[in-house]
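One protein chain omitted, others in place.
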Amino acid sequence: MIIVMEAQATPAHIQQVSSKLEEKGFQVHLSQGVERTIIGAIGQKTTTTMELFETLPGVEKVVPIAQPFKMASREFKPDSSLIEVGGQMIGNGQVQIIAGPCAVEGRSKFLEVAHAVKESGATMLRGGAFKPRTSPYAFQGLEHEGLEILAEARQITGLPVVTEIMDPRLVNEVADYVDILQVGARNMQNFFLLRELGKIQRPILLKRGPSATIEEWIMAAEYIISSGNEQVIMCERGIRSFENYTRNTLDLSAVPLIKQLTHLPIIVDPSHGTGKWKLVEPMALAAIGAGADGVMVEVHQNPSEALSDGPQSLTPENFARLVTRVNKMVMALRATEN
Amino acid sequence: MIIVMEAQATPAHIQQVSSKLEEKGFQVHLSQGVERTIIGAIGQKTTTTMELFETLPGVEKVVPIAQPFKMASREFKPDSSLIEVGGQMIGNGQVQIIAGPCAVEGRSKFLEVAHAVKESGATMLRGGAFKPRTSPYAFQGLEHEGLEILAEARQITGLPVVTEIMDPRLVNEVADYVDILQVGARNMQNFFLLRELGKIQRPILLKRGPSATIEEWIMAAEYIISSGNEQVIMCERGIRSFENYTRNTLDLSAVPLIKQLTHLPIIVDPSHGTGKWKLVEPMALAAIGAGADGVMVEVHQNPSEALSDGPQSLTPENFARLVTRVNKMVMALRATEN
Amino acid sequence: MIIVMEAQATPAHIQQVSSKLEEKGFQVHLSQGVERTIIGAIGQKTTTTMELFETLPGVEKVVPIAQPFKMASREFKPDSSLIEVGGQMIGNGQVQIIAGPCAVEGRSKFLEVAHAVKESGATMLRGGAFKPRTSPYAFQGLEHEGLEILAEARQITGLPVVTEIMDPRLVNEVADYVDILQVGARNMQNFFLLRELGKIQRPILLKRGPSATIEEWIMAAEYIISSGNEQVIMCERGIRSFENYTRNTLDLSAVPLIKQLTHLPIIVDPSHGTGKWKLVEPMALAAIGAGADGVMVEVHQNPSEALSDGPQSLTPENFARLVTRVNKMVMALRATEN
Partner (left out) sequence: MIIVMEAQATPAHIQQVSSKLEEKGFQVHLSQGVERTIIGAIGQKTTTTMELFETLPGVEKVVPIAQPFKMASREFKPDSSLIEVGGQMIGNGQVQIIAGPCAVEGRSKFLEVAHAVKESGATMLRGGAFKPRTSPYAFQGLEHEGLEILAEARQITGLPVVTEIMDPRLVNEVADYVDILQVGARNMQNFFLLRELGKIQRPILLKRGPSATIEEWIMAAEYIISSGNEQVIMCERGIRSFENYTRNTLDLSAVPLIKQLTHLPIIVDPSHGTGKWKLVEPMALAAIGAGADGVMVEVHQNPSEALSDGPQSLTPENFARLVTRVNKMVMALRATEN
């Protein structure tokens, strides 16, 4: 790290910082500038170490040099990670299309939509058994019964299944029923949950928190990986900005950035990312243009009767059109890479 | 709620919306405007009901009329709630000054700072036993040992103690040791945790999430209250904005707003709200000006050796100065109310 | 508009609002709800009228029904506007690729890059003669000399030219030299400038302000159109969010939204939108996926010697690759529309 001293810092201030750095095991390089002194510190720093130096007298700021994430970084592992899910690969250039309703609302309804999306070309199923809702008065999911319906749909359609896990006490139970465990946006920094998910060997779909920076999001992946589970799939689903025509602001720049900074695959959720079904197809195509490894979209046979997220759900007909367009675009892009 | 139809909506569209409203138990009022038709729906709506209507053909938007929170609202309970903590009252016009280090780092260090802040005029103690950290490689707290130290400090100083609870499995254990359980900003929408906290009878300090709107924050309080625990204290600690000179943007307008919209007390955390100790005193004074029921500040005997949040921690000397100024200001403000 | 009364509003409050509405020429519809009264007001409202009612006693909030923009809206003009520039059409399904350096730095350098981008497939040229810079100490552009260089490049290459106009006093001078006048993001609400641009008959490229909502941006277009110039092209160039890995957050949802709400064409600037040249190509492809009518990218023969915006400029080689990929993708998308 680099420690920038204030213009008025005295030699005693500089000496104190240098001594403390050496005491913590850093090598010290002093540069005397026109206006201020800069101290380069070579060694293993942690976020906490950095903060300490900010509080010493005469210090203006501390500038980190290395990225705070290690095991998730592309420097640590230059080759892109491939993650196997039910015989399919995420991250190998194929584009996954994960579809299904926001919440599992009942057995026959879920099986019906599962068949419909499979027929249109979905490669995986999604559906929520546990629903975290802003209001305590809204539908909270079928819970255990929902998991059983998901498992049945998986068996019937042959498609892998994704569902959200919220309670660290239920990690093993949920892992028994589904192929991919999803960490919802609101739980991205639920570190107890992340650590539990690091103890199982099952792919984790890690949604970006609505106010998480790219760096914080990668640090959440680092929690899971450093706890023992390397199978992390990132999922961009929109960040919170001042714009409120859309439910969130889908930050597609995150797609190429995650690919540059990490070795992890990334998929995009244009349903939550926009909150409006009329924007889902154009933003799914945009996600593919940006280089995403897949999209996850909400589909409901009758959005005006959905128990949650109706306004952002596609009908099966609109979903079929999206699949056709996405697949044509994937082929066109692949043709230009050679 | 109000349903605004598109300019091109047909009579059949309007009829479909009206029928569905009546089917759901709403009374319907039609207003034919110059450019579009507006449908007023009188009845008990939920967020989910509203969303349903957004997806019907011909509907442009659905506008909520009533606020989504009930038990937390001042309409529901016009008198301000007073919350008793260890013989002291929060919300009665007194100003609480809660102080202590970010994390409990060890027995003797914590007792030392506890004595120091008590002597300077702190009315409650704070200290973290469980530390949620962005990095998995940073200090995570003394956990159970930290709780025992907190309980000892409470006994010795006679001051009530606040600590953060993160894991729903530990609610009862933590409640055995401390007076106020704090929900951290990152867990504001950890609904499993909120529901567990609704089952105990102990004051909850509910920090605002860094990307939570005022409404979402009140809805989180509603989760706790509607689960059975009415003792909720709101805590503004800064929101995330584009400005990054400060760690967060302390949104002091939240103070008078929470007082207008709810009956709950609110305190302000200028330490996390700014991330810089030089800003803590002016922002504590500003919080009092805005009408806060208290402030919570981080104090460490040696910020440059703190295991977390050093840069935003006051020394005991600076804290003493803050207490003096806050108390003088409280008296001046009270004098002007009459 | 809809006026929602507070739960405690008295009959006298409701009467006062109703009378004032009628005095201003509105038709009044009362709906008595369970908890509160709602007043529907039918008539021509302006933003100012709405605000007035917010201040009357007993009023909780005023909800707009109609959008505030008229001449820019798709309701006003259902067919998409086509804008002719130097024999080419913007908005007809073709994709325009506008390229060139951030600033015109000198005659030979500009002509060189102009030839290079034309050869690679650019359809229009860009280059700044007047450069608004955050720092008063940075290069401010060649000003009049820059305009002459742009005009010469246009003549030699046959490509239309875009440049930024900042000073309302220079509108006619700049219009004499270039084909499209660009309003920069920082001037999106410089209403004196917008009105001057409404008085000429020349296409205007209207960049979105970094903190402008979709609605404010369309209102800026409305200023130009209502002053007499209908040739407005919208340009999304990123908004300001908390994320700072990228210079701005490119809000591609704006592309389908502008197409739904207005009849105006929209192009995307992934150079300013990301600030990093490595993200420009993926985000240009994403923009096309989202349905943009074109992209505008910064190209410099030697980005490490650029007088401004070097880090986000492509080399001519990288630009050539972008053009190839964009054009293949446009063809693939068009094939799926039939």
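The letters A, B and C name the chains in turn, as written, and every chain counts its residues from 1.
Just so it is clear, a residue touches a chain if its C-beta (ideal position, glycine included) is under 8 Å from a C-beta of that chain, and two chains touch if they have at least 3 such contacts.
This structure is a prediction, so every number in the text was calculated from the model and none was measured.
Student: Considering the complete complex, identify which of C:219, C:284 or C:297 is in touch with the unshown chain.
Tutor: C:219
Student: Which is it among B:22, B:145, B:243 or B:305 that touches the chain not included here?
Tutor: In the complete complex, the chain left out is touched by residue B:243.
Student: Quickly run down the residues of chain B that touch the omitted chain.
Tutor: 211, 213-215, 239-246, 249-253, 255-257, 260, 273-274, 278-279, 282-283, 285-291, 324-325, 328-329, 331-333, 335-336
Student: Over the whole complex, note the residues of chain A touching the chain we left out.
Tutor: Residues 2, 4, 7, 29, 31-36, 38, 40, 42-44, 63, 65-66, 75, 240-242, 244 of chain A touch the chain that is not shown.
Student: Using the document's contact rule, name the residues of chain C that touch the chain not shown here.
Tutor: Touching the chain left out of view, chain C contributes residues 20, 46-48, 51-56, 68, 132-139, 166-169, 186-187, 189-192, 195, 209-211, 216, 219, 222-223, 226-227, 240, 277, 303-311, 313.
Operating definition for what follows: only the chains that are shown with their structure count from here on.
Student: Let me check something: if the centre of a chain is the mean of its CA atoms, which chain is farthest from chain B?
Tutor: When every chain centre is compared against chain B, the largest gap points to C.
Student: Could you classify the chain A-chain C contact as same or different, where same means more than half of all interface residue numbers appear on both copies?
Tutor: Answer same: the two copies use largely identical residue numbers here.
Student: Average the C-alpha coordinates of each chain, average all protein C-alpha coordinates together, and give the chain whose average is closest to the overall one.
Tutor: Chain nearest the overall C-alpha centroid, as shown: A.
Student: Counting only Cα atoms for the centres, state how far chain A is from chain B in Å.
Tutor: Each chain reduced to its C-alpha mean, chain A and chain B end up 26 Å apart.
Student: List the centre-to-centre spacing of chain A and chain C in whole Å, with centres computed as mean CA coordinates.
Tutor: 30
Student: For chain B, what residues touch not just one other chain but two or more?
Tutor: In chain B, residues 240 touch at least two other chains, as defined above.
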